[in-house]
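All protein chains but one are shown at their positions in the complex.
Chains here go by letter, A, B and C, matching the order in which they are written, and residues are numbered from 1 within each.
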Amino acid sequence: MTPSDLVAPVPSGAPPEARPALPHSYLTEGTTLRSWLTTTDHKRIAILYAVSITVFFFIGGAAATFMRLELATPAGDVVSAETYNKLFTMHGVIMVWFFLIPSIPATLGNFLVPLMIGARDLAFPRLNLASWYLYVGGATFTIIAMIAGGVDTGWTFYAPFSTLFSNTHVIYVLAGVFVVGFSSILTGLNFIVTIHTMRAPGVHWFRLPLFVWAQYATSAILVLATPVLAMTLILLALERIAGIGIFDPALGGDPLLFQHLFWFYSHPAVYVMVLPAMGVVSEIFACFSRNPIFGYRTMAYAIIAIAVIGFLVWGHHMFVSGQSMYAGVAFSLLSFLVAIPSAVKVFNWTATLWHGRIRYDAPMLYALGFVGLFTIGGMTGLFLAALALDVHLTDTYFVIAHFHYIMVGGSVSAYLGGIHFWWPKITGRLYSDRWARFAAILLFLGFNFTFFPQYLLGIEGMPRRYHAYPPEFQTLNVLSSAGAVILALGYLLPLIYLGWSLFRGRPAPANPWNATGLEWRTSSPPPENNFDVRPEMTEPPYAYREARLGRDIVEAREGTQ
Amino acid sequence: MTLLPLPPSASTMAPRVDALFYAITATTVAVAIAVFVALIYFGVRYRAGNPVPRHEDIAEAQRRARIRVELAWTLIPLFLFLCAFAWAARLYVDRGTPPAGAMAIDVVAKQWMWEFQHADGRREINELHVPRGQPVNLVMTSQDVIHSLFVPAFRVKQDVLPGRYTDLWFTATEAGRYHLFCAEYCGTDHAGMGSGDVVVMEPAEFERWLASGARAPSAAMRGEALFRALGCSGCHGANAAVHAPNLAGLYGKPVPLSDGSTTVADERYLHDSILQPHKEIAAGYAPIMPSFAGRIGEDDVFDLIAYIRSLAPATERPR
Amino acid sequence: MKLPRPYVFTWLALLTLLAMTTGSAFVPLGRFNVVVNLAIALVKALLVVFVFMHVRRGSPMIRVFAVAGVLWLCLLAGLSLTDLATRG
Partner (left out) sequence: MSAGAIATDAPRGEPPLPVAHQFDDAAQQADAASLGMWLFLATEILFFGVLFFAYAVARARFPDAFAAASRHTNLLLGTTNTAVLLTSSFTMALAVHAAGARRMRAAALLLTLTAAIGVAFAAIKLTEYALDYRGHLVPVVNFAFDPRYAQGALLFFWLYFVTTGAHLVHLSIGVAIALTFAWRCARRAPGRLPEQVETAGLYWHFVDLVWIFLYPCLYLVART
């Protein structure tokens, strides 16, 4: 029995428009723009975030497309050096702060954390809306900077270039990132307080779904790291305006002090980007292998370990920066230690499939893509943690490939997997699984085609942030640019079939995947107060024992159950 | 000979780094293959609808297997990581300690070019000639922002910071012309700075090249000219009227400072005393020296330091 | 209006500690001055946190958050010292 096509052909005689109107839910509570822009419902704020970060994903993606166009030829002939520098800076700033960091926490996290712990909303709904407006505020500053002429400092803003030598609109972008930082802090604060105080009866700490564990650890990082970035950017901006500061070597300051403060935030920030993805993958693996997660407690401790040790390793960004040799050795050891919990999680995901009943619906394909690409990304991180190799590989395309494998191959795949997994719950509609699976595979191939050649370029020694390069690097660059075209097209697909499903998709039952978890015990889409009757958790999560027949997913989706 | 895609191995460090690279590649590829094989094997064998025997109570089966299996895939990676860490750290320490007697070449990085200055005063722009087989130590500083000297063929890279000297040493083993890149983003023409070359020549040929260059004044001679032109001799000269530290034989000696501590008169101290004179004031002297920051370049500072090093220890009574 | 006794004592203690720390600055203790200053500031801080801010009343997580803030600051300073102190 080939997995039935989700979108069964419309039974003849029933015109498509006669599809039953959606039942009463949070979506129908108010349909005016005002009701959306002044909502304090965590589910609506999740959708506001989803829309805004998608817009920024494609702006950042556009910048990347121009860069790949430029890099197809050794000579810098498509765009000028100045424009290329502004392109990669904008690509970095937008993708890091306006897409990756909010991507899963602010969308799936906002929507699902209250549902998964059986609460009616987050602890501070008004703060949650304020968080989105801070995001919009930060975005406005960044857009102004782009329109006014862009910034050419790189998303890392290293002093003394960003303070004394760059004559572009650095202050606008610093203001934008400063403001959007507080959006992260408010979201993190909201999640931590909610998970501590508002769990439904029976929802003990070690019965929390791993997605909630991941949101908790991510929020802890956001709350503990972002304030350091906020003050560092203020010091940088003041130094740029006043010409005096603690990073200026001519005044006895130290540019490395900026790098320490910046990376103290920015390395934990990369764990903010990957931990929620790990949470999503755990949920999807359990559901589509019909197995409980292998070693639930180990996976939970591993999430916390990654978050904590993640704060101790930032020095591996500075092995050749003039940092002392002893600091390099210390940070290298700690960086190897932080790789252990990530490795354990990959092995535990693999073991989850053991004796399972695995189905390959779209979410599962994205999750498998995550595990595969995150394994390669994580392994190449070991090359960069090894001091002697980092000397050769840092600041080359090896580093670019490494973090894109984890950010794009990992986090974005898991984000799409999560969107596909919870789409029926969020929108109350089903989508075309055939198209979704095709998109997942296309993205996987396009991604590898784009970024694997960059590993080889990095080993050969091609430095990053070059718009012109020696001719011997051209073949691999052309391959990478070709791959980027496939990737760009691949990302348009979900927009199309998911968009289509919004209006024409069949209504989704409460639990289309027959998954465990409190969010599946309410209707799809859920009412404004989430639960008509307060749920209670009576057994450990991922108790897929009784639903092990595999037929049950299909029946659940047909709504015959 | 190196397996592609590693660049040619042209320094004593390169084969050692490559050996570590191959070892880590082999281990990681093996583990990655093991994970992918396991994923595919489980994925195919336990797919829904495939009638193979399965544990009825999977949670119990997992619990039994969990302890041993998780211990294994935690401790084994930990052991492998520690080995890789130790091996890499050893190489990193060797990279960080230039061998004694290495040929010193001064390097000034500025927005968007490299300026090299051999001990005998020969200057080169964006091109560095070095002898094969002899350790070379680059003493580097930046005129403006942070740059980074990167020679892929030697597997060496070191950021070049303004206001500080950083070292980068290598011993070339293969004659030839190799890329010299700037690896730390430094502004508009960062890529342009990457068109530099390192030319490794046989020692005899290098000597001929060095001698054949236009009779450039040595760094010390240029330094002496600057010493007079900038008016340093007015205070620090042998018969100067002003009470200023005597520079003869100063290089390498400990210098008592006005705050009671003492420091060694090395390149850093001389560089900072020229550009930021009030940072460390010699004991018993008034803070009257003007700063030359902005008036002279880092290459001039190298010349002045070369001149001060060449001054023989003072014979007459120190002032 | 009867002033709650613990608050008044704490207030007076804080003012005396202030006087002590200012006074200690005039005593030539050399490097030890810094230690005295920080110690007195720490005592004042703990007084405010424990008495005025009722840190003990309320869920134990409150103390965890307060300690976490200070501990992460020490991580930043401590690990940066491995570089700043040994850069030579």
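In the analysis below, contacts are C-beta pairs under 8 Å (C-beta built on N, C-alpha and C of every residue); 3 or more make two chains touch, one makes a residue touch a chain.
Being a predicted model, the structure only gives us computed values, none of them experimental.
*Asks:* Which visible chains touch the chain that is not shown?
*Replies:* Checking the complete complex, the chain left out touches A, B, C.
*Asks:* Determine which one of A:Leu71, A:Ala123 or A:Met299 touches the chain that has been left out.
*Replies:* Result: among the candidates, A:Ala123 touches the missing chain.
*Asks:* For subunit B, which positions touch the chain that isn't shown here?
*Replies:* With respect to the unshown chain, the touching residues of subunit B are 258-259, 276, 278-279, 281, 287.
*Asks:* Even though one chain is hidden, which residues of subunit C still touch it in the full complex?
*Replies:* On the side of subunit C, residues 1, 3-4, 7-8, 10-11, 14-15, 18, 21-22, 24-28, 33, 37-38, 40-41, 44-45, 48-49, 51-54, 57-59, 61-62, 65-66, 68-70, 72-73, 76-77, 80, 84 touch the unshown chain.
*Asks:* Tell me which stretches of subunit A touch the chain missing from the display.
*Replies:* Listed in rising order, the touching residues are 114, 119-125, 185, 189, 192-194, 196-198, 223-224, 226-228, 230-232, 234-235, 238, 242-246, 251-254, 257, 261, 529.
Please note the rule applied: only the chains that are shown with their structure count from here on.
*Asks:* How many angstrom between the C-alpha centroids of subunit C and subunit A?
*Replies:* Those two chain centres are 39 Å apart.
*Asks:* When the C-alpha atoms of subunit A and subunit B are each averaged to a single point, how far apart are the two points in Å?
*Replies:* Between these chains, centre-to-centre, one finds 36 Å.
*Asks:* Could you give the separation in Å between the centres of subunit B and subunit C, each centre being the mean of its C-alpha atoms?
*Replies:* 42
*Asks:* Mind pulling the residue numbers of subunit C that touch at least two other chains?
*Replies:* If we look for residues of subunit C contacting two or more partner chains, we find none.
*Asks:* Using the touch rule from the top of the page, what residues of subunit B touch 2 or more other chains?
*Replies:* none
*Asks:* Using the touch definition up top, name the residues of subunit A that touch subunit B in the complex.
*Replies:* On the subunit A side, the touching residues are 1, 76, 81-82, 85, 152, 154, 156, 158, 160-161, 164-166, 249-250, 252, 255-256, 289-292, 294-295, 298, 319-322, 325, 328-329, 332-333, 336-337, 339-340, 343-344, 346-348, 350-351, 353-360, 368, 371-372, 375-376, 379-380, 382-383, 385-392, 394-396, 456-457, 459-461, 463-470, 543, 545, 548, 550.
*Asks:* Where on subunit B is subunit A touching in the complex?
*Replies:* 5-7, 16-17, 20-21, 24-25, 28, 31-32, 35-36, 38-39, 42-43, 46-49, 54-55, 57-59, 61-62, 65-66, 69-70, 73-74, 77-78, 81-82, 84-85, 87-89, 91-93, 95-96, 111, 144-146, 148, 150, 152-153, 155-159, 161-164, 166, 179, 181-192, 194, 275-276, 279, 293
*Asks:* Provide the residue numbers of subunit A that touch subunit C in the complex, in ascending order.
*Replies:* Per the touch definition, subunit A meets subunit C at residues 196, 224, 228, 254, 256-257, 260-261, 264, 311-312, 314-315, 318, 322-327, 330-331.
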